[in-house]
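Okay, handing you the structure first.
Complex shown without one protein chain; remaining protein chains in place.
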Amino acid sequence: MRFLLADNAGCGYRSVLRNPLGELMTGLSWGLVGGGEGSQIGFTHRAGAELDRKFRLAAGAFDIQPTRSRAFGAGLGLNPKRVYGDWREMLAAETRRQDRLDLVTVATPNASHFEIASAFLNAGFHVLCEKPLTTTRETARQLSEIAAASGRICAVNFGYTGYPMVRQMRGMVQRGELGDLRLIKSEFAAGFLADTEIDKNPRVGWRFDPEKAGVSFVMADMGSHALHMATFVTGRNVSRICADFANGVAGRRLEDDAWVAFRLQGGIIGRLWVSGVALGRTHGLTFQLFGSKGGLSWKQEHPEQLQWTPLGEATRILERGSPHLHAEAQRANRITEGHPEGMVLAFANIYRDLAEAIASDQLEHSTDSANWAFPDVEEGRHMVDAVCAAAESSAEGCRWLRLS
Amino acid sequence: MRFLLADNAGCGYRSVLRNPLGELMTGLSWGLVGGGEGSQIGFTHRAGAELDRKFRLAAGAFDIQPTRSRAFGAGLGLNPKRVYGDWREMLAAETRRQDRLDLVTVATPNASHFEIASAFLNAGFHVLCEKPLTTTRETARQLSEIAAASGRICAVNFGYTGYPMVRQMRGMVQRGELGDLRLIKSEFAAGFLADTEIDKNPRVGWRFDPEKAGVSFVMADMGSHALHMATFVTGRNVSRICADFANGVAGRRLEDDAWVAFRLQGGIIGRLWVSGVALGRTHGLTFQLFGSKGGLSWKQEHPEQLQWTPLGEATRILERGSPHLHAEAQRANRITEGHPEGMVLAFANIYRDLAEAIASDQLEHSTDSANWAFPDVEEGRHMVDAVCAAAESSAEGCRWLRLS
Amino acid sequence: MRFLLADNAGCGYRSVLRNPLGELMTGLSWGLVGGGEGSQIGFTHRAGAELDRKFRLAAGAFDIQPTRSRAFGAGLGLNPKRVYGDWREMLAAETRRQDRLDLVTVATPNASHFEIASAFLNAGFHVLCEKPLTTTRETARQLSEIAAASGRICAVNFGYTGYPMVRQMRGMVQRGELGDLRLIKSEFAAGFLADTEIDKNPRVGWRFDPEKAGVSFVMADMGSHALHMATFVTGRNVSRICADFANGVAGRRLEDDAWVAFRLQGGIIGRLWVSGVALGRTHGLTFQLFGSKGGLSWKQEHPEQLQWTPLGEATRILERGSPHLHAEAQRANRITEGHPEGMVLAFANIYRDLAEAIASDQLEHSTDSANWAFPDVEEGRHMVDAVCAAAESSAEGCRWLRLS
Partner (left out) sequence: MRFLLADNAGCGYRSVLRNPLGELMTGLSWGLVGGGEGSQIGFTHRAGAELDRKFRLAAGAFDIQPTRSRAFGAGLGLNPKRVYGDWREMLAAETRRQDRLDLVTVATPNASHFEIASAFLNAGFHVLCEKPLTTTRETARQLSEIAAASGRICAVNFGYTGYPMVRQMRGMVQRGELGDLRLIKSEFAAGFLADTEIDKNPRVGWRFDPEKAGVSFVMADMGSHALHMATFVTGRNVSRICADFANGVAGRRLEDDAWVAFRLQGGIIGRLWVSGVALGRTHGLTFQLFGSKGGLSWKQEHPEQLQWTPLGEATRILERGSPHLHAEAQRANRITEGHPEGMVLAFANIYRDLAEAIASDQLEHSTDSANWAFPDVEEGRHMVDAVCAAAESSAEGCRWLRLS
């Protein structure tokens, strides 16, 4: 299930939010689980969600420690009654409210996603869950079923899909501008695990513990973004996968580097490199796509430019905001080209799409391919499956494995 | 007068706003004049001002047409009573309110800045005025006097000063890391005026009309940013200036290209190029600073990186968010390095500094040089003087002129 | 066997060539097999070999067609008696001459390397053979034995090793500046096979024919460069390899894309991507190396810059020609930094090293690690083995294979 938006009446940040009766809506009510003091992703969610005034943070359980959660919520100026000591308290109280939350974002450690997201869905809330959806295939399957049964949105925050130029790439593929798709090269390789001191950092160390993190570290945390982008841009799922997990730093219990070959449906060749020990690379997400009629190249660190090389012609530098881009990219565009928009505005694009989907109550498939969407629970589940298959493949000496 | 913040207790986006009694404050009340439907700068102000929940948009006169202003305010979910048909109505009503606005941003056409900003200051509001402060030396002088008499903040939105790496440059200069400053090279050259069709666009065409725009187009609109950055980073004013205004497109009544030589106090050599006909350049603001001990290079289109070359050593790429930066840059930093922050977050830095200054009620000079500030009315006035002098110099065949 | 030069008396292009008696030598005599009309590699060899006046082209069999060979040699101003119709004629005649050639370069199609190089070595000539050394493991083994028995140099032209900054990387590794080596990422991916028309080009089409080209196209032709660089910079051989060969263009009989995982001796992780269908990439050779103390990144298209990130510090841009580089890089440096040297000068570095080795008659190992060398027959053979193993691994579903 992938939610597509039926109404593109508004364009850019000026789009007006209306409910199914056509009434103007402002300020959907939004809650956040996790993302408190010191959380970068929490800041990015808050800044992105509220940017368009379509959501307003109304409630939260921000920290595993109740007192810290309450202090954090107070600092944000929230109604103290809606700042909770933990997510269960929040679920119980918000379920009873008349002005209940329209959307709950789950930004807690990975192993808790399943339980929290399931509970809010079952209680009838729309949910945006941080990636990875869950840490096991079985919980991912269950969560997908729970979401389907609930009739609520269960989106997964592959946040880089909010960038206008990522949507431009998808738009070019959909219009056939690349011809037959041949090859994907995706990377997410950085150096934040190069210093072995980081293993002692409590925010990072547990990620190398299979009991807490599951079967994978960098493939799950970083690789799933880079692999999801391949599926998002092409609209095709992974059919086969083969991986070599390795440790640049000996002794770590889960991989800090992965080399992955895959195929998308239709035989598109996929190459993926993921690393945490690539010292000197700052963020390191890049995406290249090659077809019979042209090639694309994009880098997250400079997300406003997209290189496009039509077969037999010179490479073009497509700029976010320039008038030649497709409607999907224009819709996600906010300020004049040359003024960097950045990551918060990418998140804001996802939240805006969610707001419009919620407001329109149009939670089923749409045929309007010119509109854009947020990654959904099925995409989140597919990535969990792919990560698990990659770990198995590596353990079996790079054996090719099929994904169902 | 330059407002420096006395309290750096908070760091990054987590900084907590307290009033002079030490009480936690959230949600200063903010109003916007101009910046309505279709205004990119309006969006950037709204998104930046509210990003940290330190300001909350409470009132506005968004458009010169009252009905459009009201529709726009409604779309933002504002209280209809505080959406006004024009700025005079807003001034009158807000002056009477108990919960009056804490800050008013003026984002109207340049020629109206003086009247609007003066009126709000005289009524006791803090003001953030878009640049250029005014269009004549005389009105700039008057506004500076009005601001001084009011005891209120009159800040000027040289928004690029909100970028962490611009603040890093200033921090490096203040700590003497560049040694004796020798030379500045600043550019703001783009191609948006290359297509002569744009002269017919009502949003642009008036800017070539001396009656409406004053003595300069690109030097005033773009060059003042690039020249201000020279003064902001070095802490020195312009002492002499010499300019060649020219027209890449013949027949325009004001310049679309300018070549400016200047000196800062202390004899620092300045070079400035401004252009609107530099086809192929997207935004085009760059800044380079050379001293006896090192050189710096920064580009607005990739604002997260700063190149630093110590004398006799290899060039370093300093990344926003990396742990080695100075406190000023760290304070303005919000998300992990490698995830672009962009222009909205630069504006947010300026608004956060304003919020803290207003909350602390510490509106006079501070000796705490480790903290950062927003450009103030004196800086706005100095830029008006410099632009006028450049225009005169060009008219007199590139004669050198002194600034008082 | 790796030839290292004992005498670094000269530095840069000014180095003086002396024979073992210490007599000044100029103008070793050089012959070329292949590389005639229309051959880019022929031009690069000629320009590089003669650049330092250490070699002078004296003889050649430039084309498989005798008349074309003679016309080409005449155009170069050679003595017509030493322009031959084919390499056998050249071998016979040159063997008899008093002023016989000091070095013969073999730049013919891959399948003929073995026969030609063997014949010249057996006749006592020093040989520089284009890569790949041969097309089968067995011929590579035999050629290595023939070279050893001959007592002559049999170098292999992995030409990118002539770049100063590649030698700088090797120098940094040798001095331990990267700490423990962890990970290599090497790419050689371009788009020259994206247009299917090229399959009809007689210069390219045969490369997809297993009878003529052997077991591999892009891995052998491009991948061997990128993999050799890993061994050259680290001084370690490949111990294990695993590969996925694929076809971006269906129906080709040999791979046009390859994804290779490997390990170097000592467990260094290796990742290699090779492609001919990566449309938009011009040349596409890049090399990254990550250790416990720092990371390096280099791109052949901009070979003068090397990015170096020490652990915990900002990335440095090392420039060819700057005074801080190691002796190996300085030795290979010719003109002031900032003036690109390019590929011909990289070849010239290899020829200069060959000239000094020949002149010194010091053809055995040297302990002088501060000097640089040309890739030798063992390195050529190792690459043939690795390419063959990669092809086998891919055919067996990405099975890991050991190299002896």
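Order of writing sets the labels: A, B and C. Residues in every chain begin at 1.
Here, a residue touches a chain if its C-beta (ideal position, glycine included) is under 8 Å from a C-beta of that chain, and two chains touch if they have at least 3 such contacts.
Keep in mind that this is a model prediction, so the values were computed, not measured.
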| item | value |
| --- | --- |
| Candidates A:Glu50, A:Asp63 or A:Glu319 - the one touching the absent chain | A:Glu319 |
| Touching the absent chain when the full complex is considered, from B:Ala58, B:Ala278 or B:Ala355 | B:Ala278 |
| Selected from B:Glu37, B:Asp86, B:Asp244 or B:Glu392 as touching the chain missing from the view | B:Asp244 |
| Contact footprint on subunit A, counting only the chain that is left out | 307-308, 313-319, 322-324 |
| Subunit C residues touching the omitted chain (full complex) | 13-14, 16, 24, 26-27, 37-38, 40, 43-44, 47, 50-51, 53, 74-77, 190, 282-284, 300-304, 319, 334-345 |
| Where the missing chain touches subunit B, by residue | 182-183, 185, 189, 191, 194-196, 242, 244, 246, 248-250, 257, 259, 261, 267, 269, 271, 273, 275, 277-281, 288, 290-292, 294-297, 307-309, 311-312, 315, 397-400 |
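The criterion applied here is as follows: only the chains that are shown with their structure count from here on.
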| item | value |
| --- | --- |
| Centre distance in Å when subunit B and subunit C are each reduced to the mean of their C-alpha atoms | 55 |
| Centre-to-centre distance between subunit C and subunit A (centres being mean Cα positions), rounded to whole Å | 44 |
| For subunit A paired with subunit B, centre-to-centre distance based on mean C-alpha positions, whole Å | 34 |
| Touching two or more other chains - residue numbers and ranges from subunit B | 319 |
